[in-house]
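The complex appears here without one of its protein chains, the remainder shown in place.
Let's turn to subunit A:
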Amino acid sequence: MTQTMTPPATAAVALRGVSRTYGTGPAAVRAVDRVDLDFRRGTWTAVMGPSGSGKSTLLHCAAGLERVDAGQVLLGDTDIGTAGDAELTALRRERIGFVFQSFNLLGALTAEQNVALPLRLAGRRPSRSEVRAVLAAVGLADRARHRPRELSGGQQQRVAIARAMVTRPDVLFADEPTGALDSTTARTVLGLLRAVVDGGQTIVMVTHDPAAAAHADGVVFLRDGRVVDRLAGASARDVADRLVTLER
C-alpha cells in the first residue's frame, strides 16, 4: 500500500530536488538523485533501501552534514543547503540532534558530561538536576558518572539519545541507531525514540532492520538514490517483503 507523504506546510524537514554525486567523470556515482521528500513535524520516518541505495547520504544531506549538489534542504523555513558554517553550527546546537550506530560519545567525558555538552557549547550552564533528569528519562540515572567504556552498547546508545534530546531539537537524525545492539536492547532504544516523537519532535532514521522500521510512522524506500516507494503504519513483515522486492 503506497501512500502520499505529508503536506509541505507541516514539514519539519523538506527536500526539494536534492541531488548528491560523488566523484567525477566516468567514476561519478549519483548517491542521491533528484529527491523530493517531506518529513512531517512530530512524525517518525524510517529510510530504507538496499546497500548503496543512498539512504545514509540522504540522511546526511537532510541534516546539513553534506552539501547537496542541486536542490534545496529546508529545515522549517531555513534553507540549510546554503547555510554557512556558523549557521549550521547554531542549527546543530538548537534544532538538530544526531544518533549514530557507533554511539560517537566522547570517551574522555562521563555520561552526564556527554549529555550536557551541546548545552555547554551553546553557552548555557545546565544544572546537574536538569542533566540527570534527561539521563533518568533514558533509564541511566545511576550511570551519570560513568565513562562510555564503562557502559554497555545499549547504555551508550541511550546516553547518545539523551545527548541528542537534551536541547529538545526539532529533528533527530538517527543513522542505524540499533545497528550495533541486540534485539532486546534495540527495543528499549526504539521505545525511547517513540517517546521522543510522542513529545512532538521529529525523527528521521536510516535503518536496514524491518523490525526497527516498523516502529516508525512511515517508511521511505530508496533505490539508486531515488525514492521508489513509501509505506505508512506498516508491520515488520510488510517492510521486509517490500525490501525483498526492491533487492531483486
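List of remarks:
Going forward, a residue touches a chain if its C-beta (ideal position, glycine included) is under 8 Å from a C-beta of that chain, and two chains touch if they have at least 3 such contacts; residues count from 1.
Criterion: contacts and distances are computed from a predicted model.
The complex includes a chain that is not drawn, and of the options "Cell envelope biogenesis protein TolA", "FtsX-like permease family protein", "Tryptophan halogenase" or "Phosphonate ABC transporter ATP-binding protein" the UniProt name matching it is "FtsX-like permease family protein".
Touch with the chain omitted from the figure is made, among A:G81, A:P118, A:P177 or A:G218, by A:P118.
Touch with the chain omitted from the figure is made, among A:R92, A:R143, A:R158 or A:R230, by A:R92. Although one chain is not displayed, its contacts with subunit A can still be listed: residues 60, 65-66, 85-86, 89-90, 92-94, 98, 102-110, 113, 117-118, 120-122, 147-151, 153, 156, 163, 167.
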